[in-house]
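All protein chains but one are shown at their positions in the complex.
Note that the chains take the letters A and B in the order they are written out, and that residue 1 is the start of every chain.
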Amino acid sequence: MAGNQSMQKTGWKWSKEGYAKHAEQYKPKKPVAFNCLKAFTIGGLICALGQGITNFYIAFFGFTEQNAGNPTVATLIFLAVLLTGFGVYDNIGQFAGAGSAVPVTGFANSVASAAIEHRSEGWVLGVGGNMFKLAGAVIVYGVVAAFFVALVKKLWFLIF
Amino acid sequence: MSEYFIAFLVGGFICLIGQLMLDLTKMTPAHVMSTLVVAGVVMDGLGLYDPLIDFAGAGATVPITSFGHALYHGAWAEAEKNGLIGIITGIFEVPSAGISSAIVFGFLGALVFKPKG
Partner (left out) sequence: MNNLPRVSRQTWRFSKDIRILGSGVATGPLEGDGPLGKEFDCVFEDNYASEDSWEKAERKMLGKAVDAALQKARLTGEDIDVMLAGDLLNQIITSNYTARGLDLPLLGLFGACSTSMEGLAIAASLVEGGFVRYALTGCSSHNSTAERQFRYPTEYGGQKPPYAQWTVTGAGASVVGVGTAGPRITHATIGKVTDMGIKDPFDMGTAMAPAAADTIMKHFQDLNITPDYYDLIVTGDLGKVGYAILKDMLKDAGYEMSPHYRDCGMMIYRQDQDVFSGGSGCASSAVVTYSHIMNGLCSGKYQRVLVVATGALFSPVSFQQGESIPCIAHGVAMERVLA
């Protein structure tokens, strides 16, 4: 084991278990509190903007409280796609973290960024095939969860 | 004015939960979004999400949790009308606006824009 001579040191730095555990101390900590503040503020502002758009559609286009959600979501998605295309949304994302990822605009960004990025691989396999590369998981788990929750609830009412 | 403030608070709070999941666990953004969608489904299944929308407006409809609410809502409404098959036919009824506009605008985005790097 002449080749391993160099690794026969003692202390955490020289064992696999110790290293994975202790090397953490060298990493700058994520500024969790500040990140949360930014996420809260930006996320809140996007929702307040959504409220404004909702009120706009109710006031000027005769939508009701119940169905104004649809044009609101579509408008926010349109804005997010524009910001993604102009190369701004990734910078907002670096600043806001979950604040710009959790609102529906983040969903739109994950769809649009994949579509734009993979355009160089063609319209069908590139854009078409990759559009839901990131957002697909959200739809899959949303649908599966909705199916099973509805199924369980339905069966519950059938039996009792 | 207070409805904007409530939307801000509730929406911001949901984002804050997402940020905590990102920062304190090893979850990737895709894991966090999937979890929040499932949370939205479960909350609506328990009948909790509609009151939240009544209270917070866009603060509850804009975050991705409302996508779960929409998926479940359609599934349940159809299930009540048409029985079990309604779950399958109804799932995409309500969230259609979100999915369709994301696809169409995403496609148009790819048509117009080039990645900026």
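Here is the rule we use: contacts are C-beta pairs under 8 Å (C-beta built on N, C-alpha and C of every residue); 3 or more make two chains touch, one makes a residue touch a chain.
Computed from a predicted model, the values in this text were never measured in an experiment.
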Pick from A:G44, A:P71 or A:G97: which residue touches the chain that isn't shown?
A:G97
Out of B:L22, B:L71 or B:I91, only one touches the absent chain, namely B:L22
It is residues of chain A that touch the chain not shown, namely 2-3, 5-7, 9, 11, 13-14, 16-17, 19-20, 23, 26-31, 35, 84-85, 87, 89-94, 96-98, 100-101, 106, 109-110, 112-114, 116-118, 120, 133-134
In the full complex, which residues of chain B touch the absent chain?
22, 26, 29, 115-117
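What we mean here is this: only the chains that are shown with their structure count from here on.
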Per the C-alpha centroid definition, the whole-Å distance linking chain A and chain B comes out as 11
Can you name the residues of chain B that touch chain A in the complex?
3-5, 7-24, 29-38, 40-42, 44-45, 56-59, 61-64, 66-68, 71-72, 75-76, 79, 83-84, 87-88, 91-92, 95, 97-99, 101-103, 105-110, 112-117
Given the complex with chain B, which residues does chain A contribute to the contact?
30, 32, 35-36, 38-55, 69-74, 76-78, 81-82, 84-87, 97-99, 101-108, 110-119, 123, 127, 131, 134-135, 137-143, 145-147, 149-154
